[in-house]
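Every protein chain of the complex appears in place save one, which is left out.
Order of writing sets the labels: A, B and C. Residues in every chain begin at 1.
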Amino acid sequence: MKKLWSGRFSEPVSKIVEGFTESISFDFRLWPYDIEGSIAHATMLARQGLITDSDKESIINGLLAIAEDIENGKFTFSKEDEDVHMNIENALSKRIGDAGRKLHTARSRNDQVALDVRLYLRKEITDILKLIQDFRHRLVTIAEQNLTTVMPGYTHMQIAQPVTLAHHLMAYVEMFGRDRQRLEDTLRRVNVMPLGACALSGTSLNIDRLYVAELLGFEAVTQNSMDSVSDRDFIVEFIANSSILFMHLSRMAEDFILWFTKEFAFVDYSDSCTTGSSIMPQKKNPDVLELMRGKTGRIYGCLINILTVMKALPLSYNRDMQEDKPSLFDAVDTVKHTLITINEFFKNIEFKKERLYNASFDNFSMATDVAEYLVKKGMPFRIAHETVGKIVRFCIENDKRLETLSLSQYVSFCDLIEDDIFDILKPEYSVNSKKSIGGTAPEETKKLIEKLKKTELYENNT
Amino acid sequence: MKKLWSGRFSEPVSKIVEGFTESISFDFRLWPYDIEGSIAHATMLARQGLITDSDKESIINGLLAIAEDIENGKFTFSKEDEDVHMNIENALSKRIGDAGRKLHTARSRNDQVALDVRLYLRKEITDILKLIQDFRHRLVTIAEQNLTTVMPGYTHMQIAQPVTLAHHLMAYVEMFGRDRQRLEDTLRRVNVMPLGACALSGTSLNIDRLYVAELLGFEAVTQNSMDSVSDRDFIVEFIANSSILFMHLSRMAEDFILWFTKEFAFVDYSDSCTTGSSIMPQKKNPDVLELMRGKTGRIYGCLINILTVMKALPLSYNRDMQEDKPSLFDAVDTVKHTLITINEFFKNIEFKKERLYNASFDNFSMATDVAEYLVKKGMPFRIAHETVGKIVRFCIENDKRLETLSLSQYVSFCDLIEDDIFDILKPEYSVNSKKSIGGTAPEETKKLIEKLKKTELYENNT
Amino acid sequence: MKKLWSGRFSEPVSKIVEGFTESISFDFRLWPYDIEGSIAHATMLARQGLITDSDKESIINGLLAIAEDIENGKFTFSKEDEDVHMNIENALSKRIGDAGRKLHTARSRNDQVALDVRLYLRKEITDILKLIQDFRHRLVTIAEQNLTTVMPGYTHMQIAQPVTLAHHLMAYVEMFGRDRQRLEDTLRRVNVMPLGACALSGTSLNIDRLYVAELLGFEAVTQNSMDSVSDRDFIVEFIANSSILFMHLSRMAEDFILWFTKEFAFVDYSDSCTTGSSIMPQKKNPDVLELMRGKTGRIYGCLINILTVMKALPLSYNRDMQEDKPSLFDAVDTVKHTLITINEFFKNIEFKKERLYNASFDNFSMATDVAEYLVKKGMPFRIAHETVGKIVRFCIENDKRLETLSLSQYVSFCDLIEDDIFDILKPEYSVNSKKSIGGTAPEETKKLIEKLKKTELYENNT
Partner (left out) sequence: MKKLWSGRFSEPVSKIVEGFTESISFDFRLWPYDIEGSIAHATMLARQGLITDSDKESIINGLLAIAEDIENGKFTFSKEDEDVHMNIENALSKRIGDAGRKLHTARSRNDQVALDVRLYLRKEITDILKLIQDFRHRLVTIAEQNLTTVMPGYTHMQIAQPVTLAHHLMAYVEMFGRDRQRLEDTLRRVNVMPLGACALSGTSLNIDRLYVAELLGFEAVTQNSMDSVSDRDFIVEFIANSSILFMHLSRMAEDFILWFTKEFAFVDYSDSCTTGSSIMPQKKNPDVLELMRGKTGRIYGCLINILTVMKALPLSYNRDMQEDKPSLFDAVDTVKHTLITINEFFKNIEFKKERLYNASFDNFSMATDVAEYLVKKGMPFRIAHETVGKIVRFCIENDKRLETLSLSQYVSFCDLIEDDIFDILKPEYSVNSKKSIGGTAPEETKKLIEKLKKTELYENNT
């Protein structure tokens, strides 16, 4: 079959080359945006007198009919037509004749694909923002149920100080909140209209780019035609932000995989959200969490993919850029699938509160409380730190715990210590006392949640 | 020497372990921020009655004296003291005694290092924003001098259509403008105060985090103490944005390396900005551009470094995070050094205007103009495209150029073509006609530059 | 449907979780290896008396029937059965009853998937080695036709010294030769048999791993069962080697894209191997080369993907590892598709010999020959270099070329120069004189090619 651009060519394209250069096998998913963009373009062309109203009607009806056929599985995409743009334009011309041959007036695939991808990504980011919010809502709900659930807080994977489960979960809410912010920043740069840049230099035809932008709901139009067709920043940005999101998801996965070990035993997951072994009859594995952790590699890989593609490409458009889509689509699908699944997964977590409480005062976790107690009694912090360090060493050597030392043993280390020391040697005291902004005190966490709810958290209408 | 945290330890740290875990060999550069943060912290502690005013005075004077010593090269950083924080705190206690031992009240290295890095990066991003603006100003200045300098525009590294040099340069201005925007977005997330999170759970001492934020010029305080000490998003974001910036720099480098080849010969660079060969006496090489292109790898590497470090780390702080600094510092230095150098480099470019003009109508670059001419005469674009394709094939086979065909030859392909065809077969006509928004017409570029100047471009006071 | 491992579970798996954890949508391609491995396993089980001969026969016949159905498109893979292993085992049990339920004796999916991927990759590397050799053969053939085709050699993308086209092409032959070597090294580590490791600890059943290895043509068996199920080195290695291969392909692509520019004009490509523009009727673009360059990002991305997946996974098997396959399959497909296409592409290159010759003595490319001439006359090289540098500067300032200076002008710079200087100022002299091993002299290149042919080059039976 003849290519739409074949006028100057004397030989048809080799089948091997055609198979290597086609993109329809993956860019077909852009069809709704390609058709939406073409309808807006045709509407503008007619308004500017570049095509007749009757041509416009034919084009729009033809495109809508193609859309319907695609939706109903009646449209065959062909590799000979290379990409989604040529497949649709070619089908249109076959259906409606010369009017179809006017659609590409003042347009190149270079600006057309930029438009389609921006429309696609605008939609997908909007969906992802909603999924992030859904998951943050779930975390907040669980946090609210666990404001006073005491558990060990860790640094270096060693028990450090008692915290609350709510506080731990709200750390993720903060992390995913920043992810949301970053994607919103990116959305502003996605939401700019490139059509009209044509091949790279604009056009001598009297088009109206602002009108197309208005029709398609864009906030602005691109300001330089060469940049318009060679810019893929918005894709890189999206995947970079997705990488940070997945970095967060992998950290959360790690926490919950750890907590599900026999050794930690902080949580249990529903049988419906775990899987078994083909050989070991007793196994119940947290595969969802492991796969979420593993898919981080996929997103980091997508990021390096697009960054490498774009490295050192001279202006303006180069065919290398066709390779932007497989990694973009993979990133979008992986982000969405994972957010939906982890949200489902979190419906069914059982926290083992007694175990969490008992672990919370393991490993001398209240040693810092004792040091702060000494500071309040007037001891310089650095000396208090050393004093408590010695008490801990004594406990280790004598197989004691901070709460089982006698007052006289305490006093032998420091005579500032009095009977009130035992009041503070309780995990619940420890967490209640951390009232600094963002500290783990339940009342502070409650305040933060209420504040969040009044701001952007419960809005989920992006 | 005894570590400040050694109370509970019965053996000193092995020298090999000390050498592996120390960070002072690279984090010493944070000293001004460490001291600035400690002064604010001490000021707050005194105001809250956690230390006396006289302790505060001693601390501040001691810290200022240390700062002076460091600046004058009279301070020896020691690996035994591990990091910049311990080096300074330890020196302070040695100098001023017990007051120094109170400085670490309600503070951990976990929140302290987060504070220091945020102060450091806030300063560096501000500097980088200025350097980006400086370079954009230079590009705009050159563009203004070349509004009507016609040159070939490329897609697929093939001459595509005539553009102006100004238009080409303004594409970079757009690209670096987005880089600036992204870094400003990041700056908002850098400019949040983490101190007071302490180890991970906040403190039972009555601190005032908002006052510390005010003293240090932060817009907000972090809202969750666990997140405060385990968050490195702001570093990842900065390096991701730097990666996109370098992707742009590498593309510009590629253009200017190409243009400097004997074959393109579009530009000449000053002898003062090029280098020679140790063996080939005639060589004059564009090393600055090549190194700029090559350093893209460095920044991409920094990005993968920090993303890998953070992957799947459970909450909250883990020592792996110490590895955030070498890549951050390398990225900051590379970005700044490169922007300064490329700005210098662009002072001395000579554009070969005659060569640019002559190349601009090579490769039948005005074929699209002919197609648009036919569209204006009423031919559907797709048919116009094919018709001009055939004309081009005829030219190739007969060794002709579009501007050397006779009218009768044109008419033999399409009787819509008239004598006015020759009016459009001039590169200057071609560029003047591209008046669509962002098109290459000089008047359009001029308008864009004027618009930019009124907005954020000439502000460089970030 | 009930999972094969569901004995200990009280609830079925959620559909969302099933969709997230399944791998059949991509690992179905392992089916021939899964069946091959199962047949060998059953053969061994029977020989060891762990199943009866009649069970073995049923199993083998059942598996062969399944294979036939898959090949004929009559087998439906189901997500409920998770992966290719369970799909086939489950189908087998349905078809042949209890004998099928014995197949998984002394086997886990953990060692089974390791076996399948090793069988798959062994086959694919063997194919890729052949494709690399085919392409090297093509390059050698073109080199042999161009032993004396003189062209400019470049450093810093600046004309440096004359070389031959054969010499330039043989540089790629060396590069791809190392790629072949590396893949052969990797193949040794792929070709090790993991089955029998079972879940992670081996088995108490009396199996014969060496016999399975023999049946499947493996050179060795793995030596530690925990390592056997958690090792993915062979995948990382393969993708790392593919990354270097693509680095080479991207460099070659860049050369040939440059050479196809109007400005270089060193080559022409067949219309059948290039593509056009949707808007610009004259365009003929080297898309194959651009896409080959772009796909480098894809392979680098696959490498970061698998490295990230494996980072910090504790022993032994973790479900994250399921994410090894999408990147492995993508890398294999991309490598093969690209090698086939570039080989096709090189069938049709036309080198423009006159243009190559004329460019070869541009940019004072023989200046080094003059310096070596002076060395032969007794001048220290460093002084010769500087002297020729001054001659070049004189030429630039006076718009001369080295071959158009008069003898007296030469002598004014250095009285060692005599009339024989003009003998060497010919590109063919220059290349002929570079007789050092690996130098560009045609006779040296010829010798190298003959040597290569006697060694491994023309063997393509790996």
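Note that a residue touches a chain if its C-beta (ideal position, glycine included) is under 8 Å from a C-beta of that chain, and two chains touch if they have at least 3 such contacts.
All values derive from a computational prediction rather than experimental measurement.
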Chain not shown: contacting residue from C:Ala199, C:Val267 or C:Met280: C:Ala199
Candidates A:Ser10, A:Ser25, A:Asn61 or A:Gln158 - the one touching the absent chain: A:Gln158
Contact with the hidden chain (one of C:Tyr300, C:Phe329, C:Phe345 or C:Phe361): C:Tyr300
Touch with the omitted chain, as defined above, among B:Ala213, B:Cys302 or B:Ile449: B:Cys302
Omitted-chain contact residue, chosen from B:Asn206, B:Ser270, B:Asn398 or B:Ser412: B:Ser270
For chain A, residues in touch with the removed chain: 155-161, 257-258, 260-264, 276-287, 290, 304, 307-308, 311-312, 359, 362-365, 367-368, 370-371, 385-389, 391-392
Contact footprint on chain C, counting only the chain that is left out: 4-10, 50, 89, 93, 98-106, 110, 153-157, 160-163, 167-168, 170-171, 173-175, 178, 181-182, 185, 189, 196-205, 207, 209-210, 221-231, 233, 236-237, 240, 243-244, 247, 250-251, 253-255, 258, 293, 296, 300, 303-304, 307-308, 310-319, 368-369, 372, 375-376, 380-383, 385-390, 392-393, 396, 430-431, 433-441, 444, 448
For chain B, residues in touch with the removed chain: 3-14, 16-17, 19-21, 82, 85-86, 104, 107-110, 112, 198-199, 270-285, 287-288, 290-291, 293-298, 300-310, 318-323, 326-327, 337-338, 340-341, 344-345
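Here, only the chains that are shown with their structure count from here on.
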Centroid spacing, where centroids are CA-atom means, of chain B and chain C in whole angstrom: 34
Computed distance of Cα centres, chain B from chain A, in Å: 23
Overlap residues in chain A, where contacts from two or more other chains coincide: 4-10, 104, 110, 198-199, 293, 296, 300, 303-304, 307-308, 310, 318-319
